[in-house]
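With one protein chain withheld, the remaining protein chains of the complex are depicted in position.
What follows is chain A.
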Amino acid sequence: MSKRKSKDTQWTAGECVSQVRIYINVKYCVFCTYLNPRILIQSVKSAPCYRCALPYILLALFGQAQKILRERYCYQRVPSSPVGIESQRKNLLELLRRTAIHGESNSVLIVGPRGSGKTMLLKSVLKELFEVREVQSNVLLVHLNGLLQTDDKIALKEITRQLQLENVVGDKVFGSFAENLTFLLEALKKGNRSSSRPVIFTLDEFDLFAHHKNQTLLYNLLDISQSAQTPVAVVGLTCRLDVLELLEKRVKSRFSHRQIHLLNPMDFHQYIETTQEHLGLPQDFPDERFAQEWNSSIKMLCEDRSVKDVLRKHFNTSKDFRSLHMLLLMALSRVTPTNPTIKPGDIQEASRLCSMDAKANILHGLSILELCLIIAMKHLSELYDGEPFNFQMVHNEFKKFIQRKSHSIHNFETPVVLKAFEHLQQLELINPMDGPSAKIQKEYQLVKLMLDHSQIMEALQKYPQCPTDVKQWATSAFG
């Protein structure tokens, strides 16, 4: 605190006040009753003086920094200049520009694995495109998402709505599917290349549209893009590399076969750099000094060996920035005024949380009886090489264990064991082979164990106060 105080002369009160929303508007501090003339702005009543407010100000600054970073991680902001995809960006931009300005119809697919920046690419291109005034007033945009518009009927309604055609004929548009289709086709057919406004259709999750009946929507959109009607650009986003094989032959023939691949060929060095960038505070952060300090600490962090190891592991698993964001978000939430920077330990802890095995965690919460059942199942599936088993078999295995080896586990009643078995089923650690509708007695219903042996062993190691005989039973080869 004292260290901070010595530097405080550089912090102008106005900045703190306006940004941090702590209103220092008193003559006398409520805590120390010390009159600080420099921050005397308005003479009202109760508020702390600057010195007393400092911890709050710091708190607020951390809050601000966290807010900025969290928004960055959660809201998928479009960066001002995406890196590494310049050629694709140029390609797409030119394509859409030609549609917007020359009225040339086009169709294009952006293909890339999840998290490779397809939507970001499209958004940044559209953003740049719409900066041109000529385009702004001309182009109509229609966004569709395969997860939202699950069939053509909904998609058509959505198109009509987004083109703002629904009020042309009142509620008539939303008649039958067939009417809607003819209506829309007629509307699009009426236009021609030079006189009507171009429409840019973006189809997110393009592959899902290919599963619609007859691919009517795709056929019609692509057919329009291949005929002298209203100029359209159909931009599909998909993560499926085989998307063209999904298209029916006539739909495929109408598609222009332009594909933009986003494959994310970045190496580890770039990854680290990007991480650093993602952790840093922007230049326009309210408090310059705070930002500088923060950014230098981040730089130090990224050069740390253990952090590099964690990041490399993460990089090896996935190059996707979304999973990186998860990691950083967890590390960030550990930052407080008392712990003002992200420490390598934070990153490691976050990484541990991220890579934690969910099922092993569940196993930690099981009772001894349930754990014993799991071990019995493990033995059964080893014995029968992954064949399914039923409650009776598990129960027999368990009884054998109790009779032969167990000293600490006493014999449970059958209904109690069945209850434990059902609980495991509810936790989906075991799954019935046939659906719940099958009319077989519970005891004889065939189930399969959904756990790997390594998971069970790992859980046993960490299980608090696990009886040794149970552990031995688990490690022994057969029952």
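Here is the rule we go by: contacts are C-beta pairs under 8 Å (C-beta built on N, C-alpha and C of every residue); 3 or more make two chains touch, one makes a residue touch a chain; residues count from 1.
We take it that contacts and distances are computed from a predicted model.
S.K.: One chain isn't displayed here; going by UniProt, is it "Auxin-responsive protein", "Dynein light chain Tctex-type 3", "Multifunctional methyltransferase subunit TRM112-like protein" or "Origin recognition complex subunit 1"?
M.R.: According to UniProt, the chain not displayed is called "Origin recognition complex subunit 1".
S.K.: Where the complex has a chain not shown, which of A:Tyr56, A:Phe130, A:Phe177 or A:Tyr463 is the residue touching it?
M.R.: The single option touching the absent chain is A:Phe177.
S.K.: Using the definition of touch stated at the top, determine which of A:Lys299, A:Lys313 or A:Lys442 touches the missing chain.
M.R.: A:Lys313
S.K.: For a quick check of understanding: of A:His143, A:Lys252, A:His278 or A:Lys471, which residue touches the chain that isn't displayed?
M.R.: A:Lys252
S.K.: Which one, A:Val83, A:Leu148, A:Leu263 or A:Val416, makes contact with the chain that was left out?
M.R.: Of the listed residues, the one touching the omitted chain is A:Leu263.
S.K.: Which residues does chain A use to touch the chain missing from this display?
M.R.: Touch set of chain A with respect to the missing chain: 90-91, 94, 101-105, 111, 113-114, 134, 137-138, 140, 152-153, 163, 165, 168-169, 172, 177-178, 181-183, 185-188, 190-191, 193-199, 214, 216, 219-220, 223, 226-231, 239-242, 249-250, 252-254, 256-259, 261, 263-265, 313, 315-320, 355-360, 428, 431, 448, 450-452, 454-455.
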